[in-house]
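Here the complex is missing a single protein chain, while all its other protein chains stay put.
Just so it is clear, A and B label the chains in written order, and each chain counts residues from 1 on its own.
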Amino acid sequence: MAHDTHDIHRSRAEFEFIKKKRAAEMRGQLTSFAMMIFLTLIAFTLVAADFSTYLIVPIILLLAAIQVVLQLYHFMHMSNKGHGMMAFFMFSGMFVAFMTIIAMVTIVWW
Amino acid sequence: MDLNKRYTPQTWPDHPETATLEGKNKFVGFWLLLAAETVTFASLFATYLALKDKGPSGMEFSAAGLFELPLVFAMTMILLTSSLTSVYAIYHMKNHNFKAMQAWLGITVLLGLAFLGLEIYEFNHYVHLGFGYTNSAFSSAFYTLVGTHGAHVVFGLSWFIALMIRNAKRGLNMYNAPKFYLAALYWHFIDVVWVFIFTVVYLMGVIG
């Protein structure tokens, strides 16, 4: 367990580059945030506007799913490298989650 | 690991959260915990869906009659924004800018407290209407689902505050960087759960 980090010494140019890259990434995060807000607004508006239930439910569930993907992949960096195993377990968890929810909305009251 | 080792923005690694084996272990372990939490919340959602609007005969409460969207909308906006502010905090953590990180974390905590305040107000309001925890299967399922999320908010806030105070004097190092990163990850996950709560519980509740 003794493996500490190797010391890093970046050149000026390297450092500036990384800083710029991070700033660009941060702008990307802002865009995702704007999209999340936008999706939320649509969802609330749809409900407030009183469309048919059968129309609204699938749409707002889809919007929620998109928002979650944004959170996971942008805010939580699940797309970055070194996240493969984590993604695998998250998806396995979602699979079990899905089975559980399906069961409870279909067969408990039979 | 040397706690006293000082870093500058130039010597700070790209991914301080996974730069040490300890950090990497925490990081992977935490994601696995989130996978387990996903199943936990799914179980609570599943139960809520099964018990929605179910109660003793003649129960006067229903999701459609109970929930009010303006409050939920405000809570949603607050929590979403706090997710962004925690992204800012981690952005500064990666740039090894401790002061900015603490400041953004502070904002995140304030937003979280605001969210929590509104939630307490909401619960209190329902209880005054007579919709208590033991009122019906519906009320038990509702409070348990949303309350468990609230408990996560409380835990997340305590975690942020503890980290901020504990490290206020000594700044960022390889030992605490993973902790800050994971606390932020946890905060995002809380937001993920809330997205489903406002959609499934409140929005789908209001339309009946």
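Quick notes on this structure:
We take it that a residue touches a chain if its C-beta (ideal position, glycine included) is under 8 Å from a C-beta of that chain, and two chains touch if they have at least 3 such contacts.
By our rule, contacts and distances are computed from a predicted model.
Within the choices "Cytochrome c oxidase subunit 1", "Cysteine desulfurase", "NitT/TauT family transport system ATP-binding protein" or "ABC transporter permease", the name that UniProt assigns to the complex's undisplayed chain is "Cytochrome c oxidase subunit 1".
Only one of B:85, B:108 or B:136 touches the absent chain when the whole complex is considered: B:136. Against the chain not shown here, chain B presents residues 1, 3, 21, 24-25, 28-29, 32-33, 35-37, 39-40, 43-44, 47, 50-51, 54-56, 59, 133-134, 136-141, 144, 162, 166, 175.
Within chain A, the residues in touch with the undisplayed chain are 1-2, 85, 89, 92-93, 95-96, 99-100, 103-104, 106-110.
Assume only the chains that are shown with their structure count from here on.
One simple way to say how far apart two chains are is to compare their mean CA positions; for chain A and chain B this gives 14 Å.
Interface residues of chain B, counted against chain A in their complex, comprise 1-2, 9-14, 18-22, 28, 31-32, 34-36, 38-39, 41-43, 45-47, 49-50, 69, 73, 76-77, 80, 83-84, 87-88, 91, 94-95, 174, 185, 188-189, 191-192, 195-196, 198-200, 203-204, 206-208. Note for the complex: chain A touches chain B at residues 1, 3-5, 7-10, 15, 18-19, 22, 25-26, 29-30, 33, 36-37, 40, 43-44, 47-48, 50, 53, 56-57, 60-61, 63-64, 67-68, 71-72, 75-76, 82-83, 85-86, 89-90, 92-94, 96-98, 100-101, 103-105, 108-109.
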